[in-house]
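All protein chains but one are shown at their positions in the complex.
And then chain A:
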Amino acid sequence: MADAPKRTPLYDLHVELGGKMVDFAGWEMPVQYPLGIMGEHKHCRAKAALFDVSHMGQVILKGENVGAKLEALCPQAFSTLKEGKARYGFFTNENGGIMDDLIVSNAGDHFFVVVNASMRHQDIPHMAKYLDGIEVIEIFDRALIAVQGPKAEDVVGNLCPGVRDLKFMETMIGAINGVECRISRLGYTGEDGYEISIPQDGAVEVARAFLADENCEPAGLGARDSLRLEAGLCLYGNDIDNDTSPIEASLIWAIQKRRREEGGFPGAERIQQEIAEGTSRKLVGIRPEGRAPARQGVEVQSEDGKAIGVVTSGGFGPTAGGPVAMGYISTDSTEPGTRVNLMIRGKAQPAEIVSLPFVQQNYKR
């Protein structure tokens, strides 16, 4: 029998705000608030939205040469990650597939890692087993809140002015209403914004302080998914998994040059070979021409009816103003502008291969 879903420190606040609560990866989370997915999504792109992402796994890694040791599990250059900087990465398996994606921050006397809610049960033992001499501490007493959108700098900066000076993928410690938080300028919506790790006892107070700003509305998992999809960001379990390599997933940008050349991470043989020779399929954007959304699992065919791929994430993009999708397509059909058919409920719906993202990313570089 499954365990009862867990609740984040913000659970009561979600209910108070009218959040529609659903079970997600073993957590009771708001999928939307009364504003609705569409309204929350647009509000995030126009002003700012607050997301509870406390279900994600927060981990502290302590010990000598943490960055170098992490390089044995991930193809990222973490040994050269400077203090105060964060970097996107992923754990790879022996076959070069992706075990999970994560954000790693160098917090000075330790590394701070955030992994997916659905994979924390895997990732934490994985790190504990392979990071020799490193203390792997899973954090259970902190909330994680994302404030995202063009007004996020004001929403957070009005309470903690120092965050205005952070650049994209930088992290700092700052006090918000007297509560000491880890504040990182990053997120997963394609917008500027912050993720803020807060001691659980102060989390509701800090969330309320953000929401007191007229520019900031609460947003749920529904908007989070449509925002990341429009931004062309992969969702673990949909777009990337143990069978997809980072090269197939068009994530080569996240493997730094030295690591591409030197290898020394699980699955390096396949990944280096794919860097040199290419892959037979690639993750690309797909733009349906009509109104019908193409959801995960929809088959993609060439115009002459040959199966050439599958949709891994798809839905309606409120900012794009129509359906958007991503999926794996045979590499010879991935040129932007290539016309394809999406087999939705047995009917061929015309679509076009497009470059990702669907909306411009607005990071503060």
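Please note the rule applied: contacts are C-beta pairs under 8 Å (C-beta built on N, C-alpha and C of every residue); 3 or more make two chains touch, one makes a residue touch a chain; residues count from 1.
Quick note on the criterion: contacts and distances are computed from a predicted model.
Colleague: Any idea which of "Succinate dehydrogenase/fumarate reductase iron-sulfur subunit", "Glycine cleavage system H protein", "Branched-chain amino acid ABC transporter permease" or "Phosphopantetheine-binding protein" UniProt assigns to the chain that's been left out?
Modeller: "Glycine cleavage system H protein"
Colleague: Can you tell me which of A:30, A:202, A:222 or A:357 touches the chain that was removed from the display?
Modeller: Counting the whole complex, the residue in contact with the absent chain is A:222.
Colleague: Specify the residue from the set A:85, A:295 or A:364 that touches the hidden chain.
Modeller: Once the missing chain is taken into account, the touching residue is A:295.
Colleague: One chain is left out of this view; which of A:82, A:345 or A:365 touches it in the full complex?
Modeller: A:345
Colleague: Tell me which stretches of chain A touch the chain missing from the display.
Modeller: Against the left-out chain, chain A lists 31-32, 36-38, 41, 222, 226, 291-293, 295, 315-316, 318, 323, 345.
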